[in-house]
Each structure stands twice: as C-alpha cells, then as structure tokens.
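For this view, one protein chain was removed and the others were kept in their places.
Chain naming follows the written order as A and B, and within any one chain the residues start at number 1.
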Amino acid sequence: MNEMIRFSQRLNTRDNTVDLSHGSGGRAMAQLIEALFIKHFDNELLRQANDQAAFNVSAGRMVMSTDGHVISPLFFPGGDIGSLSVHGTINDVAMSGARPLYLSAGFILEEGFPLADLERIVASMGEAAAAAGVPVVTGDTKVVEKGKGDGVFITTTGIGVVPEGVHISGERAQPGDAILLSGSIGDHGVAIMSSRENLEFETTIESDSAALHTLVAEMVAAVPEIHCLRDPTRGGLATTLNELAQQSGIGMRLDESAIPIKPQVAAACELLGLDPLYVANEGKLICICPAAEAERLLAVMRAHPLGREAAMIGTVSADPNGFVEMQTRFGGSRVVDWLAGEQLPRIC
Amino acid sequence: MKYVDEFRDRQLAEQLAKAIAAEADSAREYRLMEFCGGHTHAIFRYGVQDLMPENVRFVHGPGCPVCVLPIGRIDNAIQLVQQHDVILCSYGDLLRVPASKRMSLLKLKAAGGDVRMVYSTQDALRIARENPQRQVVFFAIGFETTTPPTAMAIKQAQTEGLENFSVFCNHVLTPAALTAILGSSESSGSGDVAIDGFFGPSHVSSVIGSRPYEHFAVHYHKPVVIAGFEPLDIMQSTLMLIRQLNAGRTEVENEYTRLVSRDGNTKAQALVAEVMERRAEFEWRGLGMVPDSALQIRTAFAAFDAEKRFALSAVSASDIKGCECPRILRGQKRPTDCKLFGTVCTPENPMGSCMVSSEGACAAYWSYGRFRQTQQQAQ
Partner (left out) sequence: MCLAIPARVVSIDTASDMATVDLGGVQKTVSLALVEGVQLDDYVLVHVGYALNKLDPEEAERTLQIFAEAGMLREAPS
C-alpha cells in the first residue's frame, strides 16, 4: 500500500480539516479511506476495498444490530465516540447470547472537522475492535456542510451467531427469577457530565465503556438457560428494568443496598440532584436467570474482569401491572418508574 | 459522605419508627405538612411513609418554587427569547414546565431559541462575559435559599460593568406562603384539609433563621419543627411534632441545629436586602395574588432588572381546565383526587407544574408511590 504513489501528497491529519471533497467519492475520499480507515481498522476483508464484505456464515441463528452515535462531547474520560460505538454494538449483539463476528461503520462528517480528531477517533475504534476480536469489515463516509452535523456521527452495525440451545429474549423473565447486575451503576453518565460545560466538577470517574461479549460467552457457556440479558445504557438501570418488566409482563422487587455504586458516582449525583438509577452505563449488563442458577452465574461473572462486582439485586415477581419496586437502603419502599424525558440536574 | 450517610442510617430509622409508633396517640390523626419540596422528595425516595403508623400522614405543601411559578412568568421568559433574541440562562428545573400554547423552555430550545441550562449564576455571568454583543438574562427562581446567589450575581455584574447581563427576578418568600396556606385552610372551610403541624424548610431556614416562624406558632396555634433534609431528620421532626401536639404545645422547634440558628445567615440576608425589596404583591400559581410574598430588584440596581430593560407585559394565563394544581398546592386535595392525574397528565405529558417538577406532589406520587396508593384504595 504505497500512499505516496497514488496521491500527490500524504494526508495531513495534523493541520487539515474535513472538506466536502472527502465525501464526494473522488481521490480525496479514497485517500482518507486508505490513510485513516483501512490503516486503523486493518483487516483482510476491509483491505479488499470493495463496497461490501463477503464472508461465509456458519449454521445457526444470526443476530444483527445497529446503533447511531451522536454523543457530545466526543472525547471523555475513559473513551470517545469511536470506542463507544464499537463497544455499544458489540454489546447489543452479545445481549442475545450471540458471538459477535463483524462490524460495519458509517461516518457522517461535518465540513471543518479536524482530521486530527478524526484520526484519534478512528484509531480508538481500531484498537477497540482489535482488542475485542471483532473487525470493522466495511463502511461508508459522507460529508455534510458546516453547521449540518455535530462534528461526527457514527453508525455501527454488528452481526453475530447465537449458540445452539440459547434463547435469550426480553419477554422470557419468569416470577421467581433472579436479577443480576454485573457491576457499579452510573459511571458513564457521570464521566460524561463531568466533562460538560457548566457542570464542571472534578472526579476520577471514567466511563465504563467496554465490550461485554467475552463475559456473556462465559455466562452462556455456564448457564445456557439464561432468560434475559440487556445492557442498561441510556436511561440507566431503572429504564432497562422497566422495559424488561413490560416485555415479560412481570414485576420486580429490588434491594437498593445490593446495587453496587462507586462513592464518587453517588456523590456526584447528590451534588447535581440526579438519581443514579437513571444514569447511563456503557459496560454493564443485567441478567435474569432461574433462581437456582444465580449463585453459579455470579461466580462466573466475578471471575471475569468486567464482572468483579457482580451482584444479585432483586427477584422477579408475578405482577400484572409490571411495577418495579425497591426496598430502599433506609428500610422503606419505593417504586422505580420509567424515566420521563431526559434527567436534568436540579436545584430544588 | 460525612454528615449525609449517618443521617440515613437504617438502624436508627427503626428505633425512631418504634418511638413514633409508641407515642402517636391512636385516638387521633396527625396531619403534618412538609412545606418544602425537598422534604417531599426525601419522603418518597426513602419510603419514609412506610415507617409511619397509619394515623400519621404527610401532607405535601407548595414548597416548590417551580410549582408556584405562574405560567405567565414563563411566557415572559419565552418572549425574551423570541422577541428580544436574548440568551436565556435557566436552572434545569424550569426547562420542562409547561407554559401557554403548549410551549416550554425546552421546546423553545428545540425550535432554535437560545436557552441555556446553568447550574449556577456564575455560569450565567460567564456567558455574559463571553458574549458581549448579546443580551444575557438569568431566569431567577427560588425561595430564600436561592436568592442570595442571585443578589451576589447582580452585585458582581455591577462591579464588572457587565452591561449585557440582567436578571428576570421571580424569587418568593416562605413566610408569606405559609400564611397563605394557613389563611386559606382557616377561612374557606369547605372540604379543606386541616393541617396539624408543619415541617419547616431546611435550607431556607439556614438562610433566614428560625425566628421568622415564631409568630406562626403563636398566631395560628400550630407547631413548627424546622427539619433537616435527610430521612432521619424527617423522622425525628415527626416525633417532635407528635410530642408537641400530644402536649398541646405550639412552638417553633429546631431539629436541624447543625445548619440552622435563630438568626440565620445575616451576611446573606444583608446582601439580599441591599439588592432586592419586597413587591406589594405577586401572583402565585394556585394561591392567586399574595401580598408581601416576592422580591423585586431595587431601583439602585435597575440597570440589571430584565423587567425594566425589556418591555414585558404581565401575562395572566389560566390553568388548564380540570388541573387541580391550585388545590393540591394548598394540601386540600391529593394528586389522586385530580381527574387528569395519570390519564391526561403524566410526567411525559405534564399539564401542570406539580407533575413537571420532581418536587411537585404529583410527580413524587407518580414516580414513587402511586401504586401503593391504588393498592391501598383497592383494599
């Protein structure tokens, strides 16, 4: 791959910015693809440089998932929009119990976006994909006029294959099932807020953004009868539990003192008047399983780096209204409802 | 978190619950109003009602400056953005409150209006410094806790000569609100909930001291206990109110002694007095015109008064038909008494402030407790 022969100048990522020619299908775009995307995503399928990637599939159920990423700020403690998009789609695929195979990535770039930032993001995606063993095999780039995009938007799609005998789905929760959580809540949301304007506070909290597929693989291997898996991203733990309750037509009883939370996350939420139950996570999962399997699953989770603080946080109850109730740390009881709109910091 | 976690201790809660159960006289009801939205929030968040005997009931009062802000004032703020192209800086609490024509500050922002959420008046001052060619207006709300920071911002703007900065002042006063509630429950007489005692607000009292409440106890013969923010504070204060009621005492007691003194924060009070003065009257949502209940910016600081800088007409917007916010704010009805509650009016589609603000009685009921209410009613 000799960039210098085909292009008159090396791509200058240090000083230059995205311009409309990068999305127009001509030489500039070809150079961008080669010097940035192919360089950092670096895999056989992508190097074939076709508009599509062709591969064989093994027998079994296939899973596909897609996500648009519009996060701001683009760079935050513990990650960036690039690593977030790779982890996010790997996780969505993995929550079906599937082994993720490949990713695609579509970029919508705003005219004027610094190439240095783009390279940083693409490099981060490449690292995340390589570490996870799930390559980005195909993609697309478009450029919009200045003012019509927020720097960069990324859409990732992932495919995977579900092992035989595994049926994980949101409507499978049964009364009596155990509700497990892989680790502390609120890390990602607090990390994002700490780097937003007007809410400056200093914390060492980093986003928990991570690819959970190897954790899921071990869990599913140990207990194929897992009923539900879901990662509590936007809207936090509370929203995801309510979704599952509604899908399965059951209720839940939680124990607040069993829910892991880092002291700094709790403190940041106190300062801003936020409820950590509604703050986003990007490297955690909820698992609903038959009660008899809970202990074994917890042991498997705790043995994995991403599940060290795994805990059983509640049980599924028979409840036609689908209420998620929680025994508070204080001894009383409260209902954990859906999030109404975006949670905003409050003074009252 | 020191001075926070100890006041949420479960074991102490159980002991206090036993004490309350033992001392509450089963022959009577205790209807205790928590004036402050923060107390409402804490009661629901920790499930404090569950630890109370049946005859001890919390009545949720209007202590939510967002809840009592009339729609017309939000309409004014919207006018500032739409007609005068200002940068409007607002606390997060206000962004979703429904104004007239189904508008809100959040919807205005979505439509391209320059509305910016701030955590502090200092952020608003910074925005003014960074945008010298634009007018920047800070939408000031809150009871006496939040007023000193606004006064400070005005003084700072004056010192810096920050000419593009002004304040749209909607600060309201707690004693006046208490008077309005007590007055209404005494005089109207039809279907009103008699309130036996009050939890005084925690942080308002930290600023104004316990002294302003003393005449309530005397004049209206109701006990007041100034209660801290944490659930154990609320329980201890409940016990203190029960003791007063049992003994026929009507005093002002202070449970929140670690942050409230009789005189309060005199430095903050002096600052507010320097910059602001009382309005003759001010419209409160649900309470109508209340005399001596709100603050305006003094003439000496008129240069920073958005109401003087921009021609704002008083908009008297009526509440939505069927919305019971006015009576809920006075403790005369419960959220479940409102026909709109849970049907037309939900957190996703709030009709009135009580549902929008997380401090509002309706939002609190909805988020934390409505299921229990319906379960109890079904029994």
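The criterion applied here is as follows: a residue touches a chain if its C-beta (ideal position, glycine included) is under 8 Å from a C-beta of that chain, and two chains touch if they have at least 3 such contacts.
Model, not experiment: these values are computed from the prediction.
Screening B:47, B:65 or B:212 against the full complex identifies B:65 as the residue touching the chain left out. Interface note: of B:207, B:225, B:275 or B:306, the residue touching the hidden chain in the full complex is B:207.
Within the complete assembly, B:265 is the residue of B:135, B:166, B:265 or B:332 that touches the hidden chain. One of A:268, A:301, A:324 or A:339 touches the chain omitted from the figure, and that residue is A:268.
Chain A residues in contact with the hidden partner, per the touch definition given at the top, are 200-204, 263-264, 266-268, 270-271, 273, 346-348. By the touch definition given at the top, chain B reaches the unshown chain through residues 1-4, 6-7, 9, 12, 15-16, 18-19, 22-25, 36-38, 63-65, 91, 119-123, 142-143, 145-146, 148-149, 152, 201-204, 206-207, 228-229, 232-233, 236, 239, 243, 246-247, 255, 257-259, 265, 267-268, 271, 359.
By our rule, only the chains that are shown with their structure count from here on.
If you check the complex, the residues on chain A that touch chain B are 198-199, 263, 266-267, 270, 272, 275, 321, 323, 325, 328-335, 337, 340-341, 344-348. Interface residues of chain B facing chain A in the complex, by the touch rule stated above, are 1, 4, 8, 10, 13-14, 17, 37-38, 44-51, 64-66, 91-93, 95-96, 116-119, 123, 142, 146, 231, 346-348, 357-359, 366-372.
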